[in-house]
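Notes for the one structure printed next.
Complex shown without one protein chain; remaining protein chains in place.
For chain A:
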C-alpha cells in the first residue's frame, strides 16, 4: 500500500475539465515533483490534496485512509504557498505558531516549537517582525516554518522558490533538499524549474493538459521518456528531436537521417525488437545534447559510439561547455563538446553519437517506440 495514492482523480470547474484522471502513487518519504506547462493543473492537484478544492471524481488516499471528504485542517497536511501567504498583521512568531494555536497547543509548548523551527531555519532574530519587514528569502523561510512547525504527514509546496532571485533560489533549493533528508517527511512539490525538479525529486510526475504523461525517477524521466512531450519538456537545453527513417541493414534496424549533403546512418541498440516493425517508416529520434560529443569526450567503454563528420552551423560557448550546432533531418541539433575545441561555423568536424542513449518516437501518436520490458518499470502513469 502506497503512502499517498491519487486514484483516477478528476477535476471539473463547471464545463472545463481540468484534471482528466490522474493516477499517482508514492511511498512514505518520497519527494514527488509535479512539473508541466502553465495551466496544466499542478496547483489544482495540490489544492485537491490539501482539501482546498473539492474532488470531482476519483479517490485520494493518505496512509490508507480515504481523505476525499476530510476537512483540510484534519488532513494533517501542511502547505507552502507560492505567494507565501503570510498573515500580514501577525509577527513571524505569530505566523509560525498560528496553526498550533488553532489546535489548542498550550502557549509554552507553542513557544518551544516556534523556537525549534526558527533555529532550524535560522530566523530566530526575526521572530518579532511583521512579514512586511522581511526580505523575499526570509519570508520564504517563515512560510516553510509555518509548515514545518506542525510536523505533518505530508508537505505540499507550490512553486515555493519562484519569487526568489537566482542565487537565493539555489541556496534555498539546497536547504529544502537537506531538510527533506533530515526529516524524511513525504513532500509533493510543484515547480517550473527543470533543475529544481531533477535535483530535488525522488519521483517526477510530468503533466500536460490535465493528464499525467509520465511518473518515474528523475533519471528515468530524463533518459527514458514516455513520449515526445516529456522528451522535449525535461532537460535544458532540451533533447534534440530529429526526423529519421528506419531501414533494415544486415537484418538489423538502423535509422537514416538526412544531413545537408548526404545521409547519416545510425545503428539502433535500444528498443531494437520494437523497431523491427518500423522498417521503412518515418520516426523521430531523440538524442540529448550530451549524447552527441566530440570523439575524445565520448564514452567509448560500451562501444556504442558512432562517429560522423558533419558541418558546423553555429558555436555557442557557455563556459562549462561548448554547444556545437549542426543540421540533421532539417533541424538544428545541439551537441555538447569540450570547451576550447577550436571550431568555427562552416568548418567540418567529427561528431560522436552515443547511440545507446538514442530514443525513438512515433511521429503520429508521439509515443515512444520501446521494447515491452521497459514499459513495466513505470506501471503508473503509463500512457503507452
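As a convention for this text, a residue touches a chain if its C-beta (ideal position, glycine included) is under 8 Å from a C-beta of that chain, and two chains touch if they have at least 3 such contacts; residues count from 1.
Note that in this section contacts and distances are computed from a predicted model.
> One chain isn't displayed here; going by UniProt, is it "Ferredoxin", "Sugar ABC transporter permease", "Pyruvate dehydrogenase E1 component subunit beta" or "Acetolactate synthase small subunit"?
"Sugar ABC transporter permease"
> Given the contact definition stated above, which residue among A:88, A:303 or A:346 touches the chain not shown here?
If we include the chain that is not displayed, A:88 is the one touching it.
> I'm checking contacts with the chain that's been left out. Which of A:65, A:103, A:300 or A:350 qualifies?
Going through A:65, A:103, A:300 or A:350 one by one, A:103 is the residue touching the chain not shown.
> Identify the residue among A:9, A:62 or A:77 that touches the chain left out of the display.
A:77
> Quick one: say which of A:50, A:187, A:254 or A:359 touches the chain that got left out.
A:50
> Just the residue numbers, please: which parts of chain A touch the chain that's not shown?
Within chain A, the residues that touch the unshown chain are 47, 50-52, 72-73, 77-79, 81-83, 85, 87-90, 98-99, 102-103, 146.
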